[in-house]
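What you see is the complex with one protein chain gone and the rest in place.
A and B are the chain letters, set down in written order, and residue numbers restart from 1 in every chain.
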Amino acid sequence: MQEEIIKNIILGEEEDYLINVGPQHPSTHGVLRFEVSLQGETIKKVVPHCGYIHRGIEKMCERDTYPQIIHLTDRMDYLSAHMNNEAVCLCVEKAMEVEVPERVTHVRTMLDELTRIASHQLWWCAMGMDMGALTTFFYGLRDREHILDIFEESFGTRLIQSVNTPGGLMQDIHPGFQKRVKEFISYFRKKLPEYDQLLTDNVIFRERSEGIAPLSREDAIQYGVTGPSGRASGFSCDVRKSEPYGIYKKLNFKEILRTEGDTLARYKVRIGEMYESMNILEQLVDNIPEGDYTAKMKAVLRLPVGEFFQRVETSRGELGVYIVSDGNKTPYRVKFRAPNFSNLFVISKLAPGYKIADLIAISGSLDLVIPDIDR
Amino acid sequence: MTFNIYDFTELTRSIDDGLKAVMSPGWALFTELVLIGLVFLILYALIGLFLVYAERKVCAFIQNRLGPNRVGPVGIFQTIADLIKLLMKELIPIKNADKLLFNIAPFIVIIASFMAIAAIPFAKGLHAIDFNIGIFYVIAVSSLGVVGILLAGWSSNSKYSLIGAMRSGAQVISYELSVGLSLLTIVVFAGTMQLSGIIESQANGWWIFKGHIPAMVAFVVFLIASTAETNRGPFDLAEAESELTAGFHTEYSGIKFAFFFLAEFMNMFIVASMAVTIFLGGWMPLHFGTGNLFNHIMDFIPPLVWFFGKTFVVIYIMMWFKWTFPRLRIDQLLTLEWKYLLPINLFNILFVAFLTLMGWHF
Partner (left out) sequence: MENNLLKQHLEGLLPEAVFAENKQYTEVLVPSDKLHAFCERLKASPELQFDYLISLTAVDWTDHFMLVCHITSTAFRHVLVVKSRIDDKEKPVADTLSDVWKTAEFHEREVYDLFGIRFRNHPDLRRLFLDDDYGFPLRKDFTDETRMIVK
């Protein structure tokens, strides 16, 4: 039985034209393989195969102490590295009932939003590239550089910050942080309309994204598609709203929701989120409270016996951290509910009936980061 | 032997006379053919190298970058360095590929573009052959290149290559119609298919100005269709690097890949020079009215400068397309041709025929 299923899936029906998109392919953004059955140019079936970059992070977590685990999470969704860090920190802090200084939550939220903008900028670059508009790549990276410079100035790291630690931050922000963030906001407010001019309002882009691969709200919930991809279908899944953490409770921001659920809607939600993130940053940048940048923590962290779950909104969706502790300094079991993991498999529902070029556009609009799927 | 940069007729005739004086007419013809071949080979290589460099600089300019800037002053020798690299690269043999077709495909592509360049008039009296059906010849020869692309895709024994080749076949055959029809618009105006004749007919004004709206429409259609015919972005579906890795030339390496690469740039040059010859007056200078000072200054600029200047403007426009637009999808590509460009073209040509019949053009 099992063999037969595998055989059918690998060989497909006789008249199918099977191509492998990946694991080495310019548009899978990593080592992911889509097994695509074609009829002419039209896709009949897509089977995603993953595991090419499975590193066993969950197993490694059972071996490492809590501060060490944080640095493994960087390597999952490297574009929202800070949110991944924060999720583990929040979970550990909640378990140990540590009161985190207000300055820390404030700065963490700011870093969250900066990371979200940087991540969406890179997504925009790659989305344009997937569609064949090569110039977008340089426009997006040009602006992303400003955010990475802010990170570099404060923490010395650019892509993954690794600055979180249970109880706070490893180091305080640079004195020039506020000024740099303000400069960035005023700069990016001017530059973001360029994105619309270059890609959003382009006729060919519109033709290729409008009405392509619509995902209904019910399917989005069924498949657990979260983040901007889910919100494009009208699935209100923003954890910042539904289970606020940090200081999101006190902030005034909109959850960008659309109802069409097609490729263009997924695109527009992310563009809208960049504006919204800038709004959040503007609310925060002027009133960072003074105080310690970390709470007093014990040298060796031991969580009380029990199970702890923390949901965080990363730039791609909902990240869940599930820690089972038996009272030791290493966790008994750690599970990461990765947003990309659920977002990936919906592609086998979305793509059939569309062309190969659409498959690339759809996977671009889902904004997959492969290491997060495999972990 | 007189040398006149405004008229090469005397120069070529004197070379012909000189050769015939020292050898029999048959040998003289043979020597001339060899000479022309050599000149075109050098020209081909030079234009190819320059266009690759120009594309990289234009693309860098559009993308907020500097482009090549290390090899030589402002990176001028970058393409030569790339050429040396490509020459020294291994030619990877493909297991289970059709060896013969796999090896001749790049040559077919490059020969097609080489043949087309023969009919292009660079200046007065400076062209290899002046056919009386020059336009037909160029249309016929330039579409031979797709045979090479199809063979390359088929013989590589790779699925990506085959999809790329299929796309390319559908695309080139479709857009061939629009290219031909838009050129015919001007043939109706000029009343000749000879390229030199068409240029002479533009002595008192380029067809794009003289030909009312239909000539403008035909020019725009020609630009779109010829960009599609040369497989350049936003119509680069045959390569489509984000979908098919590299399309029909996925399996090629080294100098064979360089042949495809060079042929693409030369095809761009050929269609641009055709656009210039047919619509923008070829090597004719820009004139307004008759006998004023502006016209005299324009006449002072040599025809070769005019020709290459206009050609590179058209090439710049085509590069601009590539670096700003996303790629079309195959069905949209065919829709654009069969539902929009072709009907527009057919009505346009009817309209032009009517205008010419009534004598309502300049």
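Heads up, the rule we're going with is that contacts are C-beta pairs under 8 Å (C-beta built on N, C-alpha and C of every residue); 3 or more make two chains touch, one makes a residue touch a chain.
Please read all numbers here as calculations on a predicted model, not as lab measurements.
Looking at the complex as a whole, the chain kept out of the display touches A. From the set A:Y17, A:F137, A:F253 or A:Y332, the residue in touch with the chain omitted from the display is A:Y332, counting the whole complex. Of the options A:Y223, A:Y267 or A:Y354, the residue whose C-beta touches the omitted chain is A:Y223. Within the set A:Q24, A:S242 or A:T259, the residue that contacts the chain not displayed is A:S242.
Contact between chain A and the unshown chain involves residues 2, 5-6, 9, 50-51, 54, 56, 58-59, 63, 94, 219, 221-224, 235-237, 242-243, 306-309, 311, 318, 320, 322, 324, 332-333, 335, 337, 341-342, 345, 374.
Methods note: only the chains that are shown with their structure count from here on.
A straight line joining the Cα centres of chain A and chain B is 46 Å long.
Interface residues of chain B, counted against chain A in their complex, comprise 59, 62-65, 159-160, 163, 167, 233-234, 236-237, 240-245, 323-332. Across the complex, chain B is touched by residues 17-19, 25-27, 41, 128-135, 137-139, 142, 198-199, 202, 204-205, 207-208, 355-358, 360 of chain A.
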